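Just one protein chain is left out here, and the rest sit where they should.
Per-chain numbering from 1; labels A, B and C assigned in written order.
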Amino acid sequence: MIGFFAKRLAYLVFTMLVVSFIIYTISEFTPGDVARKILGPFATKNQVELLTEEMGLNRPVFIRYFEWVGQTLSGDLGYSTRYKTEVNNIIWGRLYNTMILASIAFAIIVPASILFGIVAGMAEASKLDRTISVASIVTTSVPEFASGVFLSWIFVIWLGILPGTSTLDTGAGWSIASQLVLPVAVMVLYDLGYVIRMVRASMVEVMMRPYIRTAVLKGLRFREVILKHAVRNAMIAPFTVILLQINYLVTGVVVVEAVFAYPGFGRMMLEGALSQDIAIIEAGALFAVLIAVVTQIVGDFGYMLLNPRIRFS
Amino acid sequence: MTGSTKRPVLELVNARISYFTRAGEINVVPDISFTLHEGEALGLVGESGCGKSTVAFAVMNYLGGSGRLTGGRILFEGRDMQKMSAAELRAVRGNKMSMVYQDPMSSLNPVMTVGRQLMEVPIIHEGASEAAARERAIAILKEVNLPDPESVFERYPHQLSGGQQQRVVIAMALMSEPSLLVMDEPTTGLDVTVEAAVLDLVVRLRETRNSAIVFISHNLGTVVRICDRIGVMYAGELVEEGPIGKVFRDPRHPYTRGLLDCIPVLGSDKRSAPLVPIPGQVPPAMARPRGCVFAPRCPHVVPERCSVGDIPTSPAGGDAEHLVQCVREPELPDYRRPQASGPIEAAIEASEPMLSIVHLDKVYRQAGGLFDSAGGYDVRALSDVNLEAQRGTTLAIVGESGCGKSTLAKVLTGLEKATAGKVSLGGVEIGDTAVENRSRAVKRQLQMVFQNPDSTLNPSHSIGYAIARTLQRLKRLAGGLANREARGLMETVKLPADFVARKPRQLSGGQKQRVAIARALAGGPELMVADEPVSALDVSVQAAIINLLIEIQRQRGATLVFISHDLSVVRYLADRVAVMYLGKIVEAGTVEQVFAPPYHPYTEALLSAVPIPDPDVKQKRIILEGNIPSVTNVPPGCPFATRCPRKVGPICDTTPPPELRTPGGHRIVCHIPLEELTVVDPVVKRAS
Amino acid sequence: MTTDVRNFGATRPRDGKLARLLRRIALLRESPVGMIGAGLVLFWILVAILAPLISPYDPNANDFEIARDWYPSARHWLGTDNQSRDLLSRIIWGSRTVLIVAPTAVGCAYVIGCLMGLLAGYYRGWVDLVVMRISDIILSFPVIILYMIIIANFGPSAFNIILAVTFIAAPQITRIVRGLTLELRERDYVAAAKMRGESAWYIMLVEILPNARGPLIVDACLRMGYTTIAIGVLGFLGLGLPPPDPDWGGMVKDSYALMSTYPLMSIIPCMAISSLVVGFNLLADGIREIGLRD
Partner (left out) sequence: MSEDIKKIHPYLPTLVNQLRAGKVDRREFLRTSTLLGLSATAAYTLAGCDEKQEEQQSSTTEEAPAATTTTTETQQAAAPTDNVIRIGMRVPALEDPATFSWVYDSNVTRQVCDYLTRTGVDNVTRPWLLEKWEASPDLKTWTLTLKKGIKWSNGDELVADHAIWNLTRWLDEKVGSSVVGLMKGYMLTEYDTGQKDDAGNPKMGTKLWADNAIEKVDDYTIRLNCKEAQLAVPEHLFHYPALILHPSENGKFGVNAIGTGAFTLTELEVGKKAVLKKRDGYWGKAPAVDSIEFIDLGDDPAASVSALASKQIQGLYEASVSQFAALQKMDHITIYQVSTGQTAVARMQPIHDTWKDPRVRKAMRLAIDSEKVLQAAHLGLGSPGEHHHVCPIHPEYAKLDFMKQDIEGAKKLLADAGMPNGFETEIFCKKDPDWEPQAVQVMAEMWKQIGVNVKINVLPSDQYWEIWNVETAPFAFTTWTHRPLGVMVLGLAYRTGVPWNESFYSNPKFDETLTRAEGILDVEERRKVMVELEQIMQEDGPIVQPLWRAVFTGMDKRIQGFQIHPTYYLFCEEWSLTA
């Protein structure tokens, strides 16, 4: 078990190094000048050169990269040219905000997807199954910005019962909860269908397994067959998929955050990327990878716990 | 056993079973009737697709979403199953009637411990307490001969071997003392020694319990061991039904006769008793012929009588116990086992060796992973294998799964490289040459026929392409020429030349295997390796393929290395036999030598385990306990020591046994002296 | 002794590849869901092909005569965008953008993904290790952030979108193909091909790849859907194709602020993009359903 985690941790560090280096290299391609970005378009060439020298930006990329690694390890995430301040001043609040959004969405997606997926999968090809399946295909097919458009049109413009943006500022009389409704709804709509389909597919497969037949022919009630024998097995395969949604929920929320002006991680990354703010991109990407790899490790570990075949081998 | 005083447990009265698909109704079982009394065991046999399993599940009233009983009645203890409510059905299932399934591994819930799954039965049916259920479960585990029942109770299914899993399933079925036990191919997929042990268990349990059994199998031999009565099914119809002895000694239906004629019985060989395959194939359920379903394949057919109206089921020769569905039954001649028509050919004289294998080792290195180079371990698949095959003869390699016989085939064909030792083909060393590096001449000389007909041909390519491409590669034939010759090869394997345009999915299993043989023949090989070429086929098709192999070998004088787990087939086909266990050859010799004393104790156990479809054959019962050790952990002494019933002592565990050799060239690797081995009785005796 | 084998089976008439293909497509009739999907996709493909014929106006031409009246009218059936360009024409031509970029991108991703997957699955060992590590690393990136970084750094253009999709989708395809290859390489026909001395490339491309097509076709359909969404999202975030050529996601971005007054301007491109993606996903579902039944 220790070996398992040691290996995974080594892999995590390795991945983060490779990813950060790739980003560093990619950003070398762009005709960007960090000092120019800090000083704005109307600064003179001299001013730009001075700052470049002061920040040591004229040194080779490798040296700067290793320096960056060192700084990052000591907790200094660098200076954002987009926000003109230390990345540390920005990123934590943004992550926190996004975590709120993600946790709520996750707390809805997981039980809902399991419920719908199992209900659909336990009676394949029934009317209920077809309805759930088609509905989940349709909702996942609508891009987030489109569902954002549809929902705001209905609830903000037409009915006027929800605020149009989610700035997490309660000053104007809209509660935080009311501000979270639409972003969460868009995320849930987009993601839920996908997870439902995964759970359903797994459930359908489990229902065709001979041990379900064994359970029925043992004389168990249908409900017991589903709850005692099917669900546990049906959850093994989608477990990883469900965990991977954390990944999407935390780092894939760019569109939702942009639509609703939500001050979160995704919008920070979008703005950072658009202005090629290398410090923000690097720090954000590292967190993204960290979340991705950690969820993966947790996923593998949980999968092991869920599946005795792997647990005892 | 068939006393009329006993009450009937199960009655099928003109049951008609259909599946409903988008294409419409598919009537799988048109009309079937039989009665099963208390304590009676009925074997239902037939080839795949004949509706045996459908009947089994119809009996359980569990046909899935698309299946339905569309006519007749199925009565369980006099009650119509169709009219039972869901609650009544639940009360019956698992309690009064229970089932044992074909694949025990997938029939057990992988995420529940074995004990939990067993406990459910008394809990739901008798409202037993947890503690009582636990006690019952452990008791029944003990009863089905599972070692250390408490530990098995705590284990998950995947931690048990196949035989143990099946014992668990049987235990589960027997827990509530059912009056009816339906067993659907319970031993298919198990190794022959394990199968024997499971069958033995069933026989033993029958003695102590009064459950009626419906035993479904494609293997007539297993039915003989278990059942009192046998029903032969063909295309959804019960064509013959009666007591085991009567049906086997005097089969009255042409299909039953055909079946018996195409099964090699341990003891018969290609020179004395040829196999007679049944021509044609089972008609699809959608295109059932009028009248007798078997008529198109029947040698006794009289179309005006057989293909007109419904064929009644009538007692054979007035025997009410022996029912036959054939209009010509009274006119059929008495049954005789087929005999060689011509003079018996002498065994081929030993000629120069085509293939010789010396001290062959094959070790797989199992890597430990990226960050863990020290964690690997070795898998010893072959160790010190020595064999020879003479030109024009058949060398059979026989053994249970995991014994290394397929690895041997892979090393011969170059799909794997030998770790040590020599393999020479006609004097050319090929053991350390992967197939990519073999010369074209070697590739032409050595070709292979594979086990699984569904994977032997690329489903994306036409038959013609598969063969022509081989001709182009091996014989450097131009496209047009290759296509012409491909058609010629189709004739050789007795397939219509037009089949070259077909895709594999349009062919039946036997036809695919013929194509595979044609492909192997394309280079004009001198040595053909056939790895279980018939094990996935139905018996009637199996016979045809075996005959084809024999015929081709005769015509071309090619050497055949035949790998099989089926001793009957090996006995029938081989000239020389090698018995493998855990990567080692434990016994080798001519077919006559190996199948007669002196036996290696393992060979002896194998022979005793083979189910023989002849109630008159008497077999010694040697039940092997324990499992085959893992190849990662081969015992240092005799590999068979852990299970050997004739173990001499500690020496077997510690010292590799010596190779004993008879003057006739018969080799046995054992610590027991040859003389002692020689004085045993033959395992198989025909009581005539 | 077994001459009668040749009478087996219902002899089907021999038919050409085209006929077989058509029959396969006709199989879709079995799945109403798949039919709807195919219909939607086909509809947009037709629209894209016939764009020059059915589009009422030049999609980039400003109608200076309607002043600021952008609502639907007899002149502009769906109204115009906020630059007085005919919305219907822009939707019609926008389908071309999507249906050229998405398949090209998915195609490129498939070429690379299949090759990598075949190599990793066929050779295993260190090739597998290297290929899979690389794709694991790419896969550990959140997709949308990776898109943003790539497009923001290399600039928004069709070529770069294709590049980004390839970069992101190829590792996923690699995984699928590798899995299938690991399974298919153990098939006996692969051994048979080796035994007649076929090269590794022949085995990978001719023996293995065609048999992986079932799951890959389904995946390709789904991936077309994802890619369509991705193109839309990039357009919406302002990282889409450069103007003036219409791009559905960009159309939403440009008009989203006017949703309270001119809802059609953003709702219609949203519906266009959603319907196409629904089409691809339903089609994939239909194909899978039929594939299972086969």
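List of remarks:
Heads up, the rule we're going with is that a residue touches a chain if its C-beta (ideal position, glycine included) is under 8 Å from a C-beta of that chain, and two chains touch if they have at least 3 such contacts.
Everything numeric in this text was worked out from a predicted model, so none of it was measured.
Across the whole complex, the hidden chain's contacts among the shown chains comprise A, C. Of the options A:Tyr83, A:Phe116 or A:Tyr211, the residue whose C-beta touches the omitted chain is A:Tyr83. Which of A:Leu9, A:Ile157, A:Met208 or A:Leu227 touches the hidden chain is settled by the complete complex: it is A:Ile157.
Hidden from this view is one chain, which touches chain C at 60-62, 64, 67-68, 70, 82-84, 152, 155-156, 238, 242-244, 254-262. Considering the complete assembly, chain A touches the hidden chain via residues 30-33, 36-47, 49-51, 54, 82-85, 89-90, 93-94, 152, 156-157, 160, 162-165, 167-169, 171-174, 258-261, 263, 267-268, 271, 274-276.
Assume only the chains that are shown with their structure count from here on.
Shared contact partners of chain A and chain C, listed by label: B. Between the Cα centres of chain A and chain B there is a gap of 52 Å. Chain geometry summary: the mean Cα position of chain B and that of chain C are 47 Å apart. Touching of two or more other chains is recorded for residues 370 of chain B.
Residues 1-10, 12, 14, 30, 129, 187-189, 191-198, 200, 207, 210-211, 213 of chain C are the ones that touch chain B when the two sit in their complex. Taken in their complex, chain A has these residues touching chain B: 3, 6-7, 10, 125, 209-211, 213-221, 224, 228-229, 232-233, 236, 306-309, 312-313.
Taken together, the chain B residues at the contact with chain A in this complex read 60, 62, 65, 90-95, 98-99, 101, 103, 106-112, 120-121, 124-125, 156, 158-159, 169, 172, 369-372.
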